[in-house]
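One structure follows; several queries about it will come next.
Heads up, one of the protein chains got dropped from this complex, but the rest are sitting where they should.
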Amino acid sequence: MPTVSAAFAPLRNWLMAPSWLIVGFFLVLPVLLMLVYSFLTKEFRGGVIWEPTLAAYDQFLFDRGLFGDAPPRLQWAYIQIFFRSITQAAGATFFCLIIGFPTAYFIATRADNAKVVWLFLVTVPYWVNLLIRTVSMKFLIRDNGPLNEGLTALGLIDAPVQLINTNVAVQLGLFYSYLPFMVLPIYAAVERYNFALSEAASDLYAPKWIILRRILIPVVMPGIVAGCILVFVPSLGAFLAPDLLGGAKTFMIGSLIDEQFKGNAGNWPFGAAAAMILLLLVLIVLTLYARSQSRSKV
Amino acid sequence: MKMKVLSGAAALGLIAGSASAEGRLSIYHWFEYIPQEILDKFTAETGIEVTMDTYDSNEALLANLKAGKLGSYDVAVPGDYMVAIMKNEGMLDMIADGELANVSNVEDKWMNVAFDPGRKHSIPYQWGSTSFMVNRDVYSGDIRTTDIIFNPPEVLKGRINVLDNPAETLVLASMHLGIPQCTTDRDQLQALDDLVQGAKAYWASFNSESAKDVLVSGDVAAGMIYNGFGQKARLEGANVEYAYPRQGYIVWMDNVVLLKDAPNRANAIMFMDFLLEPENAAAVTNFARYTSGVKGVGPFLDPELKTSPEQNPPADAPAGSFIKVCDEAAQKVYDQIWTRLKQ
Partner (left out) sequence: MRRGFDIKHYGGFFALTCLCLFILYAPLIIVMIYSFNDSPSITRWESMSLRWYRDIFTGVESEKFKVAAWNSLTIAISAATVATMVATAAAVGMIRGGNFRGKSVSFALISLPVMVPEIVTAVATLIFFSAIGFTLGTLSILVAHIVFCIPFAYLPISARLQGIEACYEEAAQDLYATRWQTFRYVLMPVLGPGIVSGFLLAFIISLDDFIITSFVKGSGVETLPTAIFGAVKQGIKPNIMALSTLLLLFSILLVTCSYFIGKRGEVTHSEP
């Protein structure tokens, strides 16, 4: 009976006010201010001047040569960084799905007691500090690290395989960071799935893989999509994995923004503009998601 | 719930309490440049509680101070050219005559320096050089050439770390090309841009803080590094050799400066005096493995420093060069080269 309870309706505004105020004042307002900053002028040696300019977005989109006087050409460098971030995030999402779906399915189909144990095992890493997990991965895959030493000792490789400072390492780091995010929503969806549907199909002589593809996956699709969103969005703006596991050639959006605020660049307007563009990307993904959700409800 | 409110309130109180403690000193320093023991000694002698944040390049120091951190630190440790820039930007406070009791301990040759004539804002911290180191297990050929970084032999390609410092990396690249610093000649600047853009393919990483670790762990086989930091890599067991390239190398002096709007100015002066004591200056040198600019450190120094290959250039090595402060027009092009490089 989904009737709406209104026992506390008269107090509603008072109950809601703290969250409205805190999020409004300390998040919505700052994001709007960031938008303003992205249109300000960078001072020569760092800092900002309150003069409106499109310089930050211009730097993002156009290359005016070394001396700033060449005719503008499309700037590929930053687009490449964004493109790399998107492909890295998409790759992480894909691999998380490949491993995460069977895991979630396997757990959801265990007996209740076993289910609890499996689920517990998958959740523990999610509670472990992300920084520590990334550092552990860095330790594991170093040139002379345990992974390379182990493989060499087993005779599988002759010389250490270089993983650290490569795109592969970043990919591995992202995959490892967000894998539990993929498992949990799919698990929840499979758990609610009514296996009578599969049995009915089986009675009609449908092969198992067809049942999986045509019946189960479509039914648990909202869980899969939710898992993908939960992996893709944080991967897109990730900072720790590219910073600790990647090198010079694996710059992603997160590092690009960080560099503008904490590194040598000291270019706040450009950092604000890059953050704005990242936010826009994420909002597009979330809007598409919301659309697909509301369509599937109808 | 009541318990939770109480514990929350207690935690808030504690935070507020610790923030307003008297007798503090807030240092903004290079990473791994001062031993914890010497900070503890300062606290033991004066009762002043020390907090420290670190940065990894002169440019990061400048950017962060300009971005609003000025006013929250008492002292920082910029390199020579950065002292001049910060002075011009009005970010340094003046040390009055007679304020520093130990100023007479400064070595004469470091007293009247071009970047701070008469030492009105700064005292010497350490000086040293910047070039690069090569793992001798990997490459046994001639290393006294900047080709190692910018045009490396086959075995070193893809296994090189360069400092994430625009000034030092671009000045070393200029030396490789034999062009002057702060040039405004468009052809020279274009050549510099082409050089680093091309060499980037040989570089595995841009990192200052892990410059030592990547050499020790073997993650890279060659890397730009400061001489003292490099010596520590050798002392940690890596078979690495520091090069004094024939094309030139960078010399620098880092200096403790009194920052404008220092929240604990008097404590900052005490700290500077403390660092000018020969025993303390020597302790910093023994830790960081550079060279002090303070008189009378000799008896306190680790004897190995006298003969270390990192501190003693070969007889035929050229003199190193200090980094120059460029004017706005030239600096903007260098900034642009760096931005394009890091993209």
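Letters A and B mark the chains as written, and numbering starts fresh at 1 in each.
Going forward, contacts are C-beta pairs under 8 Å (C-beta built on N, C-alpha and C of every residue); 3 or more make two chains touch, one makes a residue touch a chain.
All of these numbers come straight from a predicted model, not from anything done at the bench.
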Selected from B:46, B:72 or B:145 as touching the chain missing from the view: B:72
Omitted-chain contact residue, chosen from A:9, A:49 or A:157: A:9
Among A:61, A:168, A:221 or A:279, residue touching the chain not depicted: A:279
Touching residues on subunit B - with respect to the absent chain: 1, 4-5, 7-8, 11-12, 14-16, 18-19, 26, 28, 31-32, 35-37, 51-54, 56, 67-69, 72-73, 209-210, 212-214, 216-218, 236-237
On subunit A, residues whose C-beta touches the chain left out of the figure: 3-16, 18-20, 22-24, 26-31, 33-34, 37, 99-100, 102-103, 105-107, 109, 118, 120-125, 127-133, 135-140, 144-146, 175-176, 179-180, 183, 195, 198-199, 202, 208, 211-212, 233-234, 236-237, 239-240, 244, 253-254, 257-258, 261-262, 268, 271-272, 275, 278-279, 282, 286
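Methods note: only the chains that are shown with their structure count from here on.
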Centroid spacing, where centroids are CA-atom means, of subunit A and subunit B in whole angstrom: 36
Complex contacts: residues of subunit B adjacent to subunit A: 57, 59-60, 62-64, 66-67, 85, 89, 158, 164-166, 186, 189-190, 193, 200, 203-207, 217-219, 328, 331-333, 336-340, 342-343
Complex contact set, residues of subunit A against subunit B: 43-47, 66-68, 77-78, 80-81, 142-144, 162, 164-165, 247-248, 251, 259, 261-266, 268
